[in-house]
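Every protein chain but one is kept in place in this view of the complex.
Now for subunit A:
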Amino acid sequence: MIIDHPLLGPRDSAEFVYLGDACLIERPDWQDENALDAFHDYLYLRDNPAGEHRELWFHEQGDRSWLVVTRNTLTHEITKVELARDVARALGRSK
């Protein structure tokens, strides 16, 4: 597969390490009333879609960017590649 890195252009997927669902960005608040349940769901519950999937890839043999790649699990078509940091900020994550 080829991942079109937002900063570096098209790169072979062999340069990357795969992590999993991009929902891992949305780490719950540890002080939340239901933190234990929230963390459980965060860590263990995943959708397993046949189709579009947003997932985290790390450019380990490259610039060390974490990317959010939107990939179709049926065809491997990649429709969007974003810097995970931008995605995290858009979700309201900061410090």
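Definition applied: a residue touches a chain if its C-beta (ideal position, glycine included) is under 8 Å from a C-beta of that chain, and two chains touch if they have at least 3 such contacts; residues count from 1.
As a working rule, contacts and distances are computed from a predicted model.
UniProt names the one chain left off this complex as which of "Glutamyl-tRNA(Gln) amidotransferase subunit A", "Nitrite reductase large subunit", "Aminomethyltransferase" or "Succinate dehydrogenase flavoprotein subunit"?
From the listed options "Glutamyl-tRNA(Gln) amidotransferase subunit A", "Nitrite reductase large subunit", "Aminomethyltransferase" or "Succinate dehydrogenase flavoprotein subunit", the omitted chain resolves to "Aminomethyltransferase".
Hey, which subunit A residues sit against the chain that's not shown?
Spelled out for subunit A, the touching residues are 1-2, 12, 17, 19, 24-25, 27-28, 30-31, 35-36, 39-40, 42-43, 56, 58, 60, 64-66, 75-78, 83-85, 87-89, 93-95.
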